[in-house]
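Sharing a structure below in structure tokens format, with a few things to ask.
Left out: one protein chain. Kept in place: all the others.
We just call them A and B in the order they show up, numbering each chain from 1.
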Amino acid sequence: MIAPRHGLMLLAPLALVLAGFFLLPVLMMLPTSFREYAPGTGIAPGVWTLENYTRIVTDDYYREVIWRTLGLGLFVTLACLLLGYPLAFLIARGPERWRVPLILLVIFPMMLNLVVRSFGWIALLSNRGLVNNLLIQLGLIATPLKLMFNLTGLMIGLTHIYLPFMVLMLVAAIRNVPRDVEAAAATLGSSRLHVFAAVTLPLSAPGILAGSILVFVLTISALVTPRMLGGPTYKVMATLIYDEYMQLLDWPSGSALSFALTAMAIGVIWLSSRLTKRWAGMA
Amino acid sequence: MSALSFERLGKSYGEAEVVREVSLTIAEGEFVSLLGPSGCGKTTILRMVAGLVAPSRGRILIGSDDVTSLPPNKRGLGLVFQSYALFPHLTVFENVAFGLRRRKVSGAELDLRVKEALARVRLDAYGERFPRQLSGGQQQRVAIARAIAPQPRVLLFDEPLSNLDAQLRDEMQIELKRLQRGLGITTLFVTHDQGEALSMSDRVCVMAKGVMQQFATPEDIYHRPATGFVASFIGRPNRLSGVVATRDGQGGSLRLGSGLTLQAAHIDAAAGAKVDVVIRQEAIRLRRGQPEPDAIAGTVALRSFSGARVQYVVKLTDGVELIAETPSSGPDSALDPGTPVSLVIDAGSIFAMASEGAAA
Partner (left out) sequence: MTSASDSDDRPGSGVTMAAFAVIVFLQIPVIVVVLAAFSTTSYLTIPPQGLTLAWFGKVLSDPSYLSAIRMSLILACGSTVISLLLGVAAAYALFRKALPGSEAITSVLMAPLVLPAVVIGVALLQYYSLTGLRGSLFGLLMAHVVITVPYIVRSALASLSGLDLAVEEAARVLGANGFEAFRLVTLPLILPGLVAGALFAFITSLDNVPVTIFLISANQTTLPVLIFSSVEMGIDPSVAAVSTLLIAATGIILLIAERRFGFHRFV
């Protein structure tokens, strides 16, 4: 029994901090996104425009960056699923004594500093990096492969960064699949592969969806890894926003892009929650 | 001298009234049970006494102090929870010491009083264990020791025995009652188990749908139920439907199904009304062979032996089935199915109340 008055006292400090340092700043960015950029000074006084938003859909360069971001999100999500499922399956269903060490080996890179992990990939993928050195030493190639500042580099790096999230989601999902339902399918004459395809996979689908949404949203929002592995020229939305603010000082355009990115992230989450509700209705 | 009393105590959640104007007075040292089916408001009353739920109306007095608006920690009560609610991170000793420490008891006196409370529940040797290392019955006893250690003015129990298996429950009933007598502590005991309530209490308060039905000694509750609800809730009833044929003072005669007529001492409806008829299984006596003048004829359909008791399903001539129960050592304990019998039912054990929905 705790009175609403006390509840308010407990909740108010956090509510005020979030209102003052999260909600208000984001809302104050909204008017900026309708202003006009004035080179040098930043915001042209007294002019209101929709151009920052229309440019996002009409400008070829912006469109390319958006498609690249979405494509990257999709590819990284698929790669995380393909790489993550066997590992998650081994953790969920493998020998008990392997479980904790394996989980720790998944958590460890996840807890590790993002910049450090991205730096590790630079050391591996750059022109004078380990991979190219090794291939040249082995005589397989004569000139270094271009593994960075392109889609390949970003895909490898981002897949590595977000794979642990996917694995942990999948482990929880696979552990939730009731074993006796699988056993029932097996006694009814299903082969192991068929049990997996007909029972295990569909029953872990909600976890697969949740993990995919998480990885997709994290990937399209990522700034550090795309910047470090993509360099200043191969841009995604987050690095574009970074440059609009830090290099060009074009806040109106940067804030419009920020809202576009936010809308994409929230839209994907919203779609998935509708899909999950549909599934729940079917069950 | 009253130890605990409620004056028109009530609780509503929005439109729903869970406890309606309950007034009762419990004497010093008395053991009182609140008995009723789930949702009858008995636990809400207990939680209002403890200060865990604020009453919507009325007053609660402990001794002569109005505690209605005091927080739980200022009421000086002991409460044993259904889930025991032991502190899992503290040893048995520290669990029992918790209430004493809050009362600034320390040092040798604390040690003494904790050990005394643990000795009362025969757990002297378990002080250093953690709750998870104990069996369910032992945890239960720790919860009791924790509640009595600070010498509360009133001891409250919220269905404390419902998580124990049957045998342990019987043992704990006796142990609890002996403990309560030994301490002489005023006790309010919430339960849905009539056996518990009747065997342990000085007085029982039967509740239904937030309304107090009867507050009386176990004997009165059993033999002289005040309402139809009490009659049908207590004992092991056969439930039949019938019509009131005639009224005569408290009782009258009832007509069951196809013309069978019974005399009943307690009828809660007017002549001609459709009624639910309650006949306790243990109030029906069976006689082998020829029907006697006042008896009803029937045939044994099924015999079910359960140790101390034997239950018979008896089919009456008009097809109605009744269940009768007798001690397994008695003269009527070995009637085979197919045996013709006559049934003698004491009119004082037949209760009738207006059927379904018409009752208050």
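Definition applied: a residue touches a chain if its C-beta (ideal position, glycine included) is under 8 Å from a C-beta of that chain, and two chains touch if they have at least 3 such contacts.
Predicted model, so just to flag it, every value in this text is computed and none were measured.
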Q.
With the missing chain put back, one of A:47, A:100, A:151 or A:197 would touch it. Which one?
A. A:100
**Q.** Touching residues on chain B - with respect to the absent chain
**A.** 50-52, 71-73, 75-79, 81-83, 85-89, 98-99, 102-103, 146, 150
Q: Against the chain that's been left off, what residues of chain A make contact? List them.
A: 2-4, 6-8, 10-11, 13-15, 17-18, 20-22, 24-26, 28-29, 32, 83-84, 86-87, 89-91, 93-95, 100, 102-109, 111-124, 126, 128-130, 133-134, 160, 163-164, 168, 179-180, 182-183, 217, 220-221, 223-224, 227-228, 232, 238, 241-242, 245-246, 251, 254-255, 258-259, 261-262, 265-266, 269
